[in-house]
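Please read the structure below before turning to the comments.
Rest of the complex left out; these chains stay put.
Labels for the chains are A and B, by order of writing; each one numbers its residues from 1.
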Amino acid sequence: MIVILKQKIEQEKIIKLTEELEAQGVKVNPVIGTEISILGLVGDTSRIDPSKIEANTIVEKVMHVQEPFKKANRMFHPDDTIVDVNGAKIGGNKIAMIAGPCSVESEIQITEIAKDVKEIGANFLRGGAFKPRTSPYAFQGLKYDGLNLLKVAREKTGLPIVTEIMSPYDIEVFNENVDVIQVGARNMQNFDLLKELGKINKPILLKRGLSATLEELLMSAEYIMAGGNENVILCERGIRTFETYTRNTLDLSAIPALKKLSHLPVVVDPSHATGKYWMVAPLAKAAVAIGADGLIIEVHNDPAHALCDGPQSIKPSKYEKLFEELKVIANAVGREI
Amino acid sequence: MIVILKQKIEQEKIIKLTEELEAQGVKVNPVIGTEISILGLVGDTSRIDPSKIEANTIVEKVMHVQEPFKKANRMFHPDDTIVDVNGAKIGGNKIAMIAGPCSVESEIQITEIAKDVKEIGANFLRGGAFKPRTSPYAFQGLKYDGLNLLKVAREKTGLPIVTEIMSPYDIEVFNENVDVIQVGARNMQNFDLLKELGKINKPILLKRGLSATLEELLMSAEYIMAGGNENVILCERGIRTFETYTRNTLDLSAIPALKKLSHLPVVVDPSHATGKYWMVAPLAKAAVAIGADGLIIEVHNDPAHALCDGPQSIKPSKYEKLFEELKVIANAVGREI
């Protein structure tokens, strides 16, 4: 951590600040220049709150040079984490293929789609039971009935189920019934929910918030991991920018960046990123080429009558074609699907 | 709602879509052009999900021309809403002055600051007991002890208390002990929390999310209001942009915009917007000049040792000076403080 001091500060004030900082267990190395002076802090700075130092009247600003996350940090955990979901893996050489409808609508709908994507080769089933919708008047999901239908689909296909949680009230029922618990973009900094999820052992798929930096995403993962649950899967799903042609802007450079900063697996959701079905295939290919560890793709057997997100869903026939194309690209980058 | 059709669509497909739409209770007026054809939907379109129409293969895109919020909409409620907080008002001619520390730290700290800001003229006390922090290793607030200290400060000053809720688990205790419940920027789309807050009658101060559009902010207000709680106060606190000199970019044009779109009161938080204490005064003045109904300002008696957000806190003496300056500006725009 580096503390930039204001100009023309008296020596004794610098000494006082130095003592305060060293009392917190770090070593302070001063660099005194003619115009700018800095204090270099060396040691374990993770417990030091930079904003507290910045509030000091002799301080111009504080820059941290070390990432503030520990458990999620590749520096302290060089090997890739592979998350085990009842034997199925996310992370490692094989790319996880997660597919299914935006929301669970009926037994026939979810089991049909589950069978279709299973046959094509998907290894996880996604489907929303609790739906975060911008409007209170929009369809909010089948809730607990939806969870039960997902279980029926799992039983018929063997596919582990991935579904979104919206409230800490539901953690117990999710922990018992679901294979991967998804935290949606809007809840990425719902810290109370994250803390609760840190207390269980279930794999958590953590989506990046619409305006979250990579560091904030990793700090949210750190919340879960600091609680004791290290089974975290990161998910890039598009960020909010000025461009409105696509619903969000898929930040594919986040994949190599996250994999450099962290050992956690990173999956990509090309469906939510753009909101356009015809963009799913090209973005999915790019995601595999750039090194994603998995893909979450919305597949629906009747997009025009889907209860939500029809415009971004593709039909099973299209998913099948895409699946074959992705295999070739995976091979080209030394991975398999 | 306007449905833009793709080019060269057969007549019969347009008729089929028209019938499907009219079955949902709206009237469809077609405008058929040589290159572009559209369907104009007239009637109550608030229950129609545009993304469902957009998933139809003959549809290019859907534009909504009417705001999707009802209860928060000034169109259906032309008069300004004034929220009553045990007799103190937010909205109306008098500007609400909410002040206090980022977080409650001790009895002496919160009661001292409360007395100071009360004496200066503030009519609400703010102070965080539950703190949403990016890092799990940062101070998370005194929690229930903090709430109790806020109550002590209220007893000693008579100031109603405004504090942030982070979990639906705490609604009961907040409803009993707090005067205004704040929903932070990171929870603006924590829809489960919003729904629960719609079931009580307590005033809710709803902060705009870092990347939330004005329409999304109003839709989140709508969640609370649709549940039955119409005591909602909106709060602009800065949005995330590419500019990093300030922590966020305070979007002051949001104030006239929100007041045009909605009847709800709008307050401004200049402290969180920039993260810099020396910007609080100029931004507060601008907020009053532009028509804000209130100001939330962080005041701390020892910013350099504040447990959080010291760099953006101002001392009581500075708050007093600002208070006097704001009175003059309020007068200049026909308001009072």
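One rule holds for everything that comes next: a contact is a pair of C-beta atoms (placed from the backbone, for glycine too) under 8 Å apart; a residue touches a chain by one contact, two chains touch by 3 or more.
Source: prediction; values computed, not measured.
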- line: Quick tally, homo complex: 2 in view, grand total of copies 4
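In the analysis below, only the chains that are shown with their structure count from here on.
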- prompt: Just curious, how far off is chain B from chain A if you go by their C-alpha centres, in Å?
  reply: 26
Query: Taking the complex as given, what residues does chain B use to touch chain A?
result: 46-47, 49, 51-52, 54-57, 68, 132-139, 166-169, 186-187, 189-193, 195, 209-211, 216, 219, 222-223, 226-227, 240, 275, 303-311, 313
